[in-house]
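The structure under discussion is supplied below as structure tokens; questions concerning it will follow.
Shown here: the complex without one of its protein chains, the others still in place.
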Amino acid sequence: MSTLAEYTIVVMLLIGGAFTLVGAIGLARLPDFFTRLHGPTKATTLGVGAIILASVVYFSFQGEGIGITEILIMAFLFMTAPISANMLAKAAMHLDVDVMEGTKGNPWEQ
Amino acid sequence: MELAFALAIGALTASGVYLLLRARTFPVVIGLTLLSYGVNLFLFSSGRLATGGQPIIGSTSQYSDPLPQALVLTAIVIGFAMTAFVVVLALRNLADNEDDHVDGYQSERTPKLKTEEAEVSEK
Amino acid sequence: MIAIALNITIAMVVLAAVLNVYRLFKGPDAPDRVLALDTLYINAIALIILLGITLGTRMYLEAAILIAVMGFVGTVAMAKYLKRGSVIE
Amino acid sequence: MFDRLNFPQPWLSLTLFLVWQFLSNGVSGASVVMGLLLAWLIPQLTQGFWPDRPALTRPWRLPGYLLRVLVDIVIASVTVARLILSGRPPKPVFVSYPLELEQPMAITILASTISLTPGTVSADVSDDQKILLIHALDAGSEQEVIDAIKQRYEKPLMEMFR
Amino acid sequence: MNHWLTAPILIPLLGGILQVFMGYAPVSLRRTLALTTTVLILVSAIVLLVLADDGSYRAYAFGNWAPPFGIVLVLDRLAALMLVLTAILALFCHIYSVGGADEGNRQFHALYLFQLLGLNIAFLTGDLFNLFVAFEVLLIASYGLLMHGAGTARTVPGLHYVVLNLAGSSIFLISVGMIYSVTGTLNMADLALQVPRVSGEDLLIVKAAGMMLLVVFGLKAAILPLCFWLPRAYAKATAPVAALFAVMTKVGIYAILRVYTLVFGDQAGELAGLGMDWLFPMALVTLAMGVVGAVGSESLKTLVAWQVIISVGTLLAAMSLGSEAGTSAALFYLLNTTWVVGGLFLVADLISRQRGSAGDRIVTAPRMHNRTFLSTLFLIGAVAAAGLPPLSGFFAKLLILQAATPGTQMAWLWSVVLAGGFFTLIAYSRAGSIVFWRTVDGHVENPGRLSGTVSVSAGALVALSFVIVVLAGPITRYTDATAAQLHNSSDYIEILKTPMVGKEE
Partner (left out) sequence: MSLPLVVLLPFLGALAAPLFAQGGRTAIAIASSVPAIIALAALYPHWSTLADGGVVLHSYEWLPALGISFSFRLDGLSLLFALLILVIGLLIILYARYYLKAKENVGKFYSLLLCFMGSMLGIVLSSNLLLMLVFWELTSLTSFLLISFWNHKQDARRGARMALAVTGGGGLALMAGILIIGNIVGSFELDDVLAAGDLIKAHSLYPVALTLVLLGAFTKSAQFPFHFWLPHAMQAPTPVSAYLHSATMVKAGIFLMARLYPALAGTEQWFYMVSFTGMATLLIGAYVAMFKHDLKGLLAHSTVSHLGLITLLFGMGTKLAAVAAVFHVINHATFKASLFMAAGIIDHETGTRDMRRINGLWRYMPHTATLAMVAAASMAGVPLLNGFLSKEMFFAESLQLNLPGFWAWVPPLVATLAGIFAVAYSARFIHDVFFNGKPVDLPIYPPHEPPRYMKIPVEILVFACIMVGVFPAISVGPLLYTAAAATLGGPVPEYHLTIAHGFNLPLVMSFAAFFGGLLMYSQRQRFFDFHARFKEIDEKAVFEGVVSWLASTANRLTFFIENGSLQRYAALLVISVVAVAIVPLTSLGVFVGENGLSPIDWPTLIGIAILILCALATAVMHRERFYALILLSVVGLLVSLGFARFSAPDLAMTQLSVEVVTIVLLMLALFYMPSWTPIESSTSRRVRDAAIALVAGAGMTLVTLAMLTRPFTSISEYFLDNSKPGGGGTNVVNVILVDFRGFDTLGEITVLAIAALGIYSMLKNTVLTPPPGDGQGHAWNRDAYPLMLRQIARPMLPLALMVSAYIFLRGHNMPGGGFIAGLITAVALILQYIASGMIWTQYRVPFRYHNVIGLGLLFAVIAGAASYAFGYPFLTSTFDYIKWPVVGKFEVASALVFDLGVYLTVIGATLLALVSIGRLSPHSAIKSIKESA
């Protein structure tokens, strides 16, 4: 395996881990449901994306051909994560969960 | 590691059993599900634990025991079918008895035998 | 080097999972818990891929695909329950 | 079921074909044959489940759009990460975004894009599909958010789905 | 390999599949095909009985994989006996159900045939895990059948039945896991070979597993204190279902008989006779509890349901004597009790149809339209079930009592069986005299008239007790041979040497 590939893998892994962790920190620390919703939908998605890329590179340089199946995981994740977020936001608005002080605008309920 | 694994199975069993002994259908269903998780892990581990030993020929040098895996797969499917059935039965119970108490009507749990004497008046 | 990075990444993802579990227990509302569960599912994808890299095998990849394709259905069902009660109607 | 022996949803079939190559982890004789077969068969089976198919008129713009989104995700993720790590309380805002897109699929793609790009989450679409409710994590004003989205995402999408 | 061995499995399976497709076919067609299937099952069972009567073991290796690696069916006398027993019961119950009890559910016949599928697999399989699968097949079908019929009465008992059996299935799996973790095999013949070699700490694991397995089988068989799910569930079930369920507890009995003579039998070394010292007292307590329940019953079906428990206690008591004579007696009793109790469920149903709102409750009601016929059937059933001469129950009991060797065991067995018989007699005479003789004036609106099918099937089942008496000679010869085969199970292990098709030894 080339050094470049190795560095790429390492960097991707660390980025992925870091974003996943940050997303989780956000989920843990942010003050209300809607702000917490941001953590997973992006930071984590991105984090997983980076890890997936690491995997792609890793297996492509294993000498057994390329490994691209992982890309699909990212594609599916990008398709479905917004839906989860949307559904959860709708549920939260329906349940009228607390919104942090200083939030501009209002969640509405149809 | 084995101790932690064993404790996990123990915890699943304990929680499952505790919920199994509850008075409402929903906790009982949850309890059965937890119990089946524990049982599946147990059955799985009867082939011992291995790391990276997936029983796919050619994918590794040391294969883990495939038979328990096949058994657990069967058990998972059967467990799923059973869970589905019992959930629906719980719904049916709810429909028929208007609450989800596992024991049905309280009144049905008291004796009500009429002795022959009690009925002789009919004569 | 990859091994070290892998260990660090795994540690970070596991820590992330712990934080998710923290949120799951903390709540306070049902959507928070579902959100935490959803995030745990995504963490699980990461963990499975990391496991594959660690073991040098692609045998576990499909499990990750499965989560990506189907994992959100559970979240959707839960969210719909919270909002609508009836999941299939 | 099998109305005609054609590809009722060619774009879908193409996507499926590609998906199959990804799943097969590369292109081979077998994967092409099987991919073609499935890319034909599956839309035949499922076309009924997609009655209101979007009129994707300029599909070639899609890769560019995706790339832009991807880049945005990366950049803005960093922003959000910094916000989270800084410990500073965010300044969230609920934005009622007036939609110009009309096709449901287009709206969905826009909303998904908004959710994927950090700092904003599509919370809801109004019943009449005219307003998109967005929660922005840390934004100055409502209008800022609206303008950014309009420019970066809705416009290109309108180009594609006309 | 003799393909006949698969017939009792494939016939109901295919018949059931056919029924799944035919949900909207005309009811007469569905009934015809369903009954044909059941008849074919009986035919195949009889063929197997004839085959098995030569005293050899026949193995059938699915997938042409040699045991212990693949799953095998093993036909011996016991398996054949159970198949025939079940097929005959099933046929009459099925005929009865065609009299109208099958209505209201298009899947009734499918469930019914799948139920038989599960039973037949259980009787034939030579694999411990496959036995689990068979249990699940027959259980899930029984859940469906139990819930068949209108009304809300059966929901709660059904729930109890299902939940307990689900817990039981978990215990079964745990036991299988424990046994596999030591012996590394699932084939029962192979287990019989491996278990005697187990030693040390492993022994404790297998011992615990064996005992837990006994609890599982005990739950199916309804041994005290695991029998309480039964009376209400059976009493509330639709009649032909309840009647068919007369054989359900016998599956547990069968499993005990099979596993504890083969795997934990005399040749099992340190684990020989595992649990049998527990079984005897539990069996007697079960019998006693059954009698208490029968005497205290408020309805005929409950009474018959408790009779099931009495039967279980009696059977297990005889089996746990551990002798060939005891086993043979138990098998003879098994035939009698299964058919007669099944018949009694049907009779109770016919009675309740003619008593308006009184139903099968043991209270006064207007006189039944077909009182003479029904009371005769009830009398025959009660006499056979309570073990009075001249019907089969008497001879069965006689065999059981004779099987005991003098000593404390005999004293207990005789006292409990005889006293139990006495109180059962009181229970039946009390129930019968109130239900048939204590009539009040008035008449029942729309009493259920007896159709040919229901009368014949109910009558035939109880009348089988006459047949057993007439054929008592051949039957005892067969059960003796079966018991001998079971108690000398070393030949069973020979099935491991079954040659595979197209493969040289």
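We call the chains A, B, C, D and E, going by the order they appear; numbering starts again at 1 in every chain.
The rule is simple: a contact is a pair of C-beta atoms (placed from the backbone, for glycine too) under 8 Å apart; a residue touches a chain by one contact, two chains touch by 3 or more.
These figures come from a predicted structure and were not determined experimentally.
> Using the touch definition from the header, name the shown chains in contact with the chain that isn't displayed.
If we consider the entire complex, the absent chain touches A, B, C, D, E.
> Among E:Val84, E:Ala101, E:Ala134 or E:Leu262, exactly one should touch the missing chain; which is it?
Once the missing chain is taken into account, the touching residue is E:Ala134.
> Can you list where chain B touches the absent chain?
1-31, 33-34, 37-38, 40-42, 44-59, 63-67, 69-74, 76-85, 87-92, 94-95, 99-100, 102-104, 108-111, 113, 115-117, 120, 123
> Tell me which stretches of chain C touch the chain missing from the display.
Against the left-out chain, chain C lists 10-11, 14, 17-18, 21, 24-25, 30, 33-34, 37, 40-41, 44, 47-48, 51, 59-60, 62-63, 65-67, 69-71, 73-74, 76-78, 80-89.
> What does the interface between chain A and the hidden chain look like in terms of residue numbers?
The missing chain touches chain A at positions 76, 79-80, 82-83, 86-87, 90, 94-96, 109-110.
As a convention for this text, only the chains that are shown with their structure count from here on.
> Spelling it out: a chain qualifies if it touches chain C and also touches chain E; which chains qualify?
Chains that touch both chain C and chain E, as defined above, are B.
> Treat each pair of touching chains as one step and give the shortest count from chain D to chain E.
Step count on the best path from chain D to chain E: 4.
> Provide the labels of all chains in contact with chain A and in contact with chain B.
C
> B-C versus B-E: which has more C-beta pairs touching?
Of the two interfaces, B-E and B-C, more C-beta pairs touch across B-E.
> Would you kindly say which chain has the C-alpha centre located farthest from the C-alpha centre of chain C?
E
> Quick check for the class: compute each chain's Cα centroid; which one is farthest from the centroid of chain D?
Here the answer is chain E, farthest from chain D.
> Using mean C-alpha positions as chain centres, tell me how far chain B is from chain C in Å, no decimals.
Measuring from centre to centre gives 25 Å for this pair.
> Starting from the mean Cα coordinates of chain A and chain C, work out the distance between those two points in Å.
Taking the mean C-alpha position of each chain, the two centres sit 10 Å apart.
> For chain A, write out the residues touching at least two other chains, lowest number first.
As it turns out, chain A has residues touching two or more other chains at 18, 25, 37, 39, 45, 67, 69, 72, 81, 83, 89-90.
> Once you've mapped the touching chain pairs, tell me: line, ring, star, complete or other?
It is a line, because the chains touch in a row without closing up.
> Every touching chain pair, please?
A-C, A-D, B-C, B-E
> Under the touch definition given earlier, write down the residues of chain C that touch chain B in their complex.
It comes out as residues 55-57, 59-60.
> For a test of understanding, state which residues of chain A touch chain C in their complex under the given definition.
So the residues of chain A in touch with chain C come to 6, 9-10, 13-14, 16-18, 20-21, 23-25, 27-28, 33, 36-37, 39-40, 44-45, 47-48, 51-52, 54-55, 58-59, 62, 67, 69-70, 72-74, 76-77, 80-81, 83-84, 87-92, 94-95, 97-98.
> Tell me, which parts of chain B touch chain E in their complex?
Those in contact with chain E are residues 20, 25, 28, 32, 35-36, 39-40, 42-43, 45-47, 67-68, 71, 74-75, 78, 81-82, 85-86, 89-90, 92-93, 96-97, 102-105, 108, 112-114, 116, 119, 122.
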